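Sending over a structure as structure tokens; questions will come in a sec.
Of the protein chains in this complex, one is absent; all others appear in place.
Entry: chain A
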Amino acid sequence: MVPLQEGMCPGLDGDLLRSLLAADIRTVEDLVSSDLEDVSRKCSVSYKALFSIRRVLLAQHTAFPVSGADLYEELLSSTAIISTGNPSLDKLLDSGLYTGEITELSGGPGSGKSQVCFGVAVHVSLQLKQSVIYVDTTGGLTASRLLEMLQSETSDGDEQMEALQRIHVFRLFDAYSLRDCLSALRRGGLLQASGGGSVKAVIVDSVSAVISPLLGGKQNEGMSLMIQAAVALKTMAKDFSVAVLVTNHVTRGGGGGVQPGLGASWSHIPRTRILLERVDRAPSGCSSTLRSATLIKSSRQPCHIKEEFDLQRQSRSVRSSSGKRKRDEADS
């Protein structure tokens, strides 16, 4: 449903637009599906002019088919796999976040979703030297934590500052701003937002915080906003070859199990879904920084495989952590 606007195509000037509106033709669909002779009579416009306008509009708004072979070639050349910086997660994700796709991280409060997002942003910015767009809707982004993570990877102050400059943060707190921001990014604002650097990852933390208040009850807008934001993310991922990472909360399903929030309609949007949980180990009463990640939806790996990792040392896998800890203690 695209509204007719002045200057959309040559010949559609202000006067013609007004007479079309008067004849109850407001969108491109209305014009294309209407009887042109009828319209030309009502608006006292020449049939030829209307016909050429319709042809231009059809050309502008049609989708063209692509052959499978071309599509395959295009995917091979444009898809990249972005490592998350966390070997356990990379194993679950079949080596990392794929560009052109949406990956979702869900988990309860304190399960580590934001920390993993920080880890991804830091890794992409520091190791891969690419720009990251971070949309923060929860207020949880703390730049000092990003700096801490950078400092544990490199001790060069300039590199840290450069990496921080490659992370671009949008702070929005309601669904309309999110939709507007994503639409603007999709329509070419990515390069502008990143100040010319090439963006490889877009992280939205979290989608559910702004969409959930609008779902349910007698409200109709929530679903629509959710799908609009999802469409913007998907087309952004495909058109600009970026990896999109979103976070979601969890709800308790029947039988006490947790499942990702936002319902069944959202569940089709991400290509890969990971559920994060705290690991309850009860030795010596120490609160644990261990988290477990379970793959609940994937088109590449068998589901329900689990990996554990330590939030403090995300860049190293759990198994080798004991050896590394001893070495760190010897250093310090």
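Rule of thumb we're sticking to: a residue touches a chain if its C-beta (ideal position, glycine included) is under 8 Å from a C-beta of that chain, and two chains touch if they have at least 3 such contacts; residues count from 1.
Criterion: contacts and distances are computed from a predicted model.
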Identity of the absent chain, which is to be given by its UniProt protein name, from "Galactosylgalactosylxylosylprotein 3-beta-glucuronosyltransferase", "DNA repair protein RAD51 homolog 3", "Ubiquinone biosynthesis monooxygenase COQ6, mitochondrial" or "Histidine-containing phosphotransfer protein": "DNA repair protein RAD51 homolog 3"
Omitted-chain contact residue, chosen from A:89, A:105, A:167 or A:204: A:167
Per the touch definition above, residue among A:95, A:142 or A:265 touching the missing chain: A:142
Contact set of chain A toward the excluded chain (per top definition): 1-3, 5-6, 17-18, 21-22, 26-27, 108-110, 114-115, 118, 121, 133-134, 137-148, 161, 164-174, 176-177, 180-181, 183-185, 187, 189, 193-194, 206, 208-210, 212-217, 221, 249-252, 256, 261, 280, 282, 284-287, 289, 312
